[in-house]
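I have a structure I would like to understand better, so I am pasting it below and will then ask my questions one at a time.
Showing subunit A:
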Amino acid sequence: MQNTKQNSYEEIIVAGFGGQGIMLAGRLLAQTAMKAGKEVTYMPSYGAEVRGGTANCMVIIADEPIASPLVDKPDSLIVMNKASLNKFASRLKAGGLLVMNSSLIDTKPQLDDSIEIIAIPADEIAVELGNKKIANMVALGAYFQKRGILSPDTAAACLPDTIAKRYHKTLPVNTEAIHRGAEFTKDNE
Partner candidate 1 sequence: MSERILMCGNEALAEAAIIAGCDAYFGYPITPQNEITAYMSKRMPEEGRVFVQSESELAAINMVFGASATGKRTMTSSSSPGISLMQEGISYLAGAELPSVIVNVMRGGPGLGNIAPSQGDYFQATRGGGHGDYRTIALGPSTVQELVDCMPLAFDLADQYRIPVVVLADGILGQMMEPIVFNKKPRRSLPPKDWALTGAKGREQNIVRSLWLPEGSLEKHNYKLQAKYQQVQKNEVLCEQYEVDDAEIIVIAYGVAARIVRSAVKKARQEGIKAGWIRPITLWPFPTMQIAKAADELSIFLVVEMSMGQMVEDVKLAVAGKVPVVFYGRAGGGVPSVDQVLEKIKQLTIPVKKQ
Partner candidate 2 sequence: MKTVFTRTPTLKDCLTHYCPGCGHSIAHRLIAETIDELDIRGRTIGIAPVGCAVLAYNYLDVDMIEVAHGRAPAVATGMKRTNPDKIIFSYQGDGDLAAIGTGEIIHAAHRGEQITVIFINNAVFGMTGGQMAPTTVLGQTTATTQQGRDAANEGYPLQVSELLALLPGAIYVERCALSGPAQIQKAKKAIKHAFELQISGAQGLSLVELLSTCPTYWRLSPVKAMEWIENEMTKVFPLGKLKDESQRPRISV
């Protein structure tokens, strides 16, 4: 049931360090899933932990009402730094998908062969686009394209509802980042 458009149940963990826009990425995932008519839950790590360094959130996308919003073994893992990879990689389900920010992760993780890996230089692409902060969107773009449950276009359409109004001038560059991420996946397939 992996990697097909019919995939009706997907658990995702997005992780990185504070400031990488991890929560925003998770919320965009959730918003996009809702727009696509799916059931969805988004659960952030909260409280002191957020400031301690690593930030993560859990998103579940399904066609039926979702039980616990907590993700133990994700189908997909999007990691933006090495600490997060180390923390969560072993929890990936067999046959799962790992999207990792190769700009900040130099080594290839030792994982089960069934796991597909997209190593995307998200920071570099973001810098090329002129805004280092949008590496999260680049990674998401790669994910959308690979997984095929949600489309990059729907995600882009959800940006205005996800990004705070005072940052709306960054909508175009965020949109571009999602598409660049998606193209990267296509080019490497």
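A few points about this structure:
Keep in mind that, in the parts below, a contact is a pair of C-beta atoms (placed from the backbone, for glycine too) under 8 Å apart; a residue touches a chain by one contact, two chains touch by 3 or more; residues count from 1.
Basis for inclusion: all candidates are chains of the complex that A comes from, given by their letters.
All values reported here derive from a predicted model rather than from experimental measurement.
In the assembled complex, subunit A touches candidate 1, while the other choices in 1 or 2 stay out of touch. Across the complex, subunit A meets candidate 1 through its residues 27, 30-31, 34, 39-44, 46-48, 65-70, 72, 161.
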